[in-house]
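Notes follow once the structure below has been shown.
Complex shown without one protein chain; remaining protein chains in place.
Chain nomenclature is as follows: A and B, assigned in order of appearance, with residue numbering initiated at 1 for each chain independently.
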Amino acid sequence: MIKLSRVSTDSIEKILKEAQAFSEGKISKIEGDVFAANLFFENSTRTKTSFEVAEKKLGLQVIDFEADKSSIAKGETLLDTIKTLEAIGVEVAAIRHSETRYYDALKDTKLSIVNAGDGTGHHPSQAILDAMTIIQEFGKIEGLKIGIVGDVKHSRVANSGAGLFRRMGAKVYFSGPEFWFDEGMLVNGTYMQFDDLVKEVDVLILLRIQHERHERHFNFKPEDYLKKFGLTKEREAKMKPNAIVMHPAPINRGVEIDSDLVECERSRIFKQMQNGVFARMAILKFDLENKGFEFSDSNN
Amino acid sequence: MIKLSRVSTDSIEKILKEAQAFSEGKISKIEGDVFAANLFFENSTRTKTSFEVAEKKLGLQVIDFEADKSSIAKGETLLDTIKTLEAIGVEVAAIRHSETRYYDALKDTKLSIVNAGDGTGHHPSQAILDAMTIIQEFGKIEGLKIGIVGDVKHSRVANSGAGLFRRMGAKVYFSGPEFWFDEGMLVNGTYMQFDDLVKEVDVLILLRIQHERHERHFNFKPEDYLKKFGLTKEREAKMKPNAIVMHPAPINRGVEIDSDLVECERSRIFKQMQNGVFARMAILKFDLENKGFEFSDSNN
Partner (left out) sequence: MIKLSRVSTDSIEKILKEAQAFSEGKISKIEGDVFAANLFFENSTRTKTSFEVAEKKLGLQVIDFEADKSSIAKGETLLDTIKTLEAIGVEVAAIRHSETRYYDALKDTKLSIVNAGDGTGHHPSQAILDAMTIIQEFGKIEGLKIGIVGDVKHSRVANSGAGLFRRMGAKVYFSGPEFWFDEGMLVNGTYMQFDDLVKEVDVLILLRIQHERHERHFNFKPEDYLKKFGLTKEREAKMKPNAIVMHPAPINRGVEIDSDLVECERSRIFKQMQNGVFARMAILKFDLENKGFEFSDSNN
């Protein structure tokens, strides 16, 4: 799964249903020795570990791949590395890469790729787990108002999420520093002042300040960002009674959100991480079933 | 298991008995898919590998965690990392960290922590495997004279070991450079000149010179340290007939011990490593059983 725009709405609904079943104790184990690899060319705890747990729960054998000790350090291209893994017998790889659309160079491979984040492009498994978390709360996405706040321009989380939520019938609003907003985003949602947005939305998704992507252009002090575009206790108090707060994490405590609110009643941040494993299990199973692999299912 | 002072003597005896059973071929496998992670923020071969083998022998699924490629490199706190692993489904983590009492920040987690060494604090699994090795030799710890030599002030090995041995009825003696001895140690043992100590003890535990902890204050040449505070062949010849030599390793050959003595008849250094796997299996099983997990036992 490279990006959700290539996946039918029926398939997405099937994946969301399967992910929910996994969260309720369903067990699926793949038949035979099937190999997966996780290629993370950017630092990650959550997503990499989440994929690894998902793979192991599905009974996949996980190959330890370290980008910086691989032959890529000897000058090998990503395509040659992927073709190598394919030849060696790896069937599926979760790949995170700082280059947007890195997958364009990898068309010529039979290995299934699950995009675990490409530069400022897409992050489909995050969108699926976010949708799953919202559905657990509201039973549906249709008709909800969902706000995404922060660096929406460079965020693959915003990009994948907004597209999916709009397609499933939500109204999407964006906020954050205006120079991080882009007319291209208007396809999926509208820009709103943050203090208006917090009162309006059912779901508030805060984005991480990606210091590693814009050292130069970002000149806020942490406390100033919190005051202007972060979730302070004052803003939290103005949210609708049942509205929830989400964040893809890792969190910059005291920047995007007041540290005390990270685990407040509205917060679904750790719930998102839990759901991440189930969402990735469903995605991996979907991709591997499409390649003809079989799973045996049971219940806990 | 954070430190042994929080564990009852009954529980320690149960763990030691279980560790011995594992060394004699007992097999325990955990029920279901249960995940462990090893978070080593300091270099390690022995302890990390030992935990990994122990976990896999117990049937745990082991998550590959690389501190330097984790979100900690994006500024995430250790607590948020641990809560993330907990949310993702990791049940137990062995943690080594250069910060003494790193675990104080981690009270608010349901994930079981096995302390694999905190700064100059504690190293409970080392103390358990050392006790196990001594009991294999002498049948008991009570009444033995145990000498610990080297940087006792900064050594978590000395700290955890001395406390346990004294509690189990041994007399503990310390030696080494006097500026590495501290009045606080007098609770657990007494200081003795090294040449007297070697003649007196049943068990001689040599500590590693931790070059990474005191570059500045340590100004011995290796051969001078060996001459003054290391186990030379001359000193070894003066030990009691049945006395044994131990070292937590890695060894600085020719510094703490004459290289030729590393595998001498008295040496239990490689035996300690063997026992390390069994001790860690017993600790992990103890912690996981306390969390309600079940194991099926059999014999080889």
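Everything that follows uses one rule, which is that a contact is a pair of C-beta atoms (placed from the backbone, for glycine too) under 8 Å apart; a residue touches a chain by one contact, two chains touch by 3 or more.
These numbers were taken from a predicted model, which means no experiment stands behind them.
**Q** Looking at B:S44, B:Q136 or B:T232, which residue reaches the missing chain?
**A** Counting the whole complex, the residue in contact with the absent chain is B:S44.
**Q** Given that one chain is not shown, which residue among A:K83, A:R101, A:R167 or A:K240 touches it?
**A** The single option touching the absent chain is A:K83.
**Q** Which residue numbers on subunit A touch the omitted chain?
**A** Answer for subunit A: residues 32-33, 35, 37, 61, 63-66, 69-77, 80-81, 83-90 touch the chain left out.
**Q** Can you list where subunit B touches the absent chain?
**A** Residues touching the hidden chain, for subunit B, are 40, 43-46, 49-50, 52-53, 56-57, 62, 64, 66, 211-212, 249-253, 270-271, 273-274, 276-277, 300.
We take it that only the chains that are shown with their structure count from here on.
**Q** Whole-Å distance, subunit A centre to subunit B centre, using C-alpha means?
**A** 40
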